[in-house]
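All protein chains but one are shown at their positions in the complex.
Naming follows writing order (A and B), and every chain is counted from residue 1.
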Amino acid sequence: MSTPSARLQELGIELPQPPAAIASYVPVVRTGQLAVTSGQLPLLNGALTHTGKVGAELTEQEAALAARQCALNALAHLKRELGSLDRIERIVKLDGFVQSALGFSRQPVVINGASDLMLEIFGEAGRHSRVAVGVNELPLNAAVEVAVWVSIFAD
Amino acid sequence: MSTPSARLQELGIELPQPPAAIASYVPVVRTGQLAVTSGQLPLLNGALTHTGKVGAELTEQEAALAARQCALNALAHLKRELGSLDRIERIVKLDGFVQSALGFSRQPVVINGASDLMLEIFGEAGRHSRVAVGVNELPLNAAVEVAVWVSIFAD
Partner (left out) sequence: MSTPSARLQELGIELPQPPAAIASYVPVVRTGQLAVTSGQLPLLNGALTHTGKVGAELTEQEAALAARQCALNALAHLKRELGSLDRIERIVKLDGFVQSALGFSRQPVVINGASDLMLEIFGEAGRHSRVAVGVNELPLNAAVEVAVWVSIFAD
């Protein structure tokens, strides 16, 4: 198994420029062997890639791409904070919020867009616990929001 | 005070077969002295016990039973991961999401179905912090979703 940073290259994935926080908080906080990201929106180059209610204004496949973008942003922030993704021991937990149209109940399929990225990049260490829920509204009308807890190798 | 596993027997509670994950994640991740479960649905023998919007399609009493079932599933997963519930030092946090009809604001009563189970089984060590919120949609139209953080005794 390659390192996560090597896997990124093999997969041809380039992490985005970490998006700026849109309010009075920071993207990542470390405490002990844990680091936790703020909730990430599907921002790319300063604009949201996917807005609207999933199940009405966009499909679950489109929303899964949004979730993947959220996860890429989380990883971009973690890389900047830690220096390298190779310092991540384990993806511990992923919290996924899907802006859902009434009657849409396939949030797990949507959040798989984020989860699958973690497996692609981190392999076994990417297997995480997860909460996936629907909500009626998200910031900026984003389709998805994802936050991530990781553990870090001891120095 | 009995051990949690003895309490289970005294209470006549049989933990369910841990339900399979319905997406690309794992049921429990351990990190340091913490373990965190994925969001659990009220699954029993592969089917949801309670679906629909609480306050419209089902009552808060019914939903409290759903929350209890979620908590049983969380404990079933923790037991499988840890070998025994007696390795749990403390129920640290419980996150409860209630699929709520518009105007339903008694989420605490619903999530008490999960919280009370923890107190029954773990006594003082079952007293946890908690977040209980309403959401418009949950996976598979489940009435409730519950995730749990616990701390583990040092080996």
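Heads up, the rule we're going with is that a residue touches a chain if its C-beta (ideal position, glycine included) is under 8 Å from a C-beta of that chain, and two chains touch if they have at least 3 such contacts.
Note that the coordinates shown come from a computational prediction; the quantities given were computed from them, not determined experimentally.
A.B. asks: Of the residues B:Arg30, B:Arg87 or B:Arg130, which one touches the chain left out of the display?
C.D. replies: The single option touching the absent chain is B:Arg130.
A.B. asks: From the listed residues B:Leu58, B:Leu94 or B:Ile121, report the one that touches the chain absent from this view.
C.D. replies: B:Leu94
A.B. asks: When the complex is taken as a whole, what residues of subunit B touch the one chain not shown?
C.D. replies: 32-34, 90, 92-94, 98, 100, 102-109, 111-112, 115-116, 119, 127-136, 149, 151
A.B. asks: In the full complex, which residues of subunit A touch the absent chain?
C.D. replies: Touching the chain left out of view, subunit A contributes residues 22-29, 31-32, 36-39, 95, 97, 135-142, 145, 147.
Simple rule for what comes next: only the chains that are shown with their structure count from here on.
A.B. asks: Measuring from the mean C-alpha position of subunit A to the mean C-alpha position of subunit B, what distance in angstrom results?
C.D. replies: So the centre of subunit A lies 24 Å away from the centre of subunit B.
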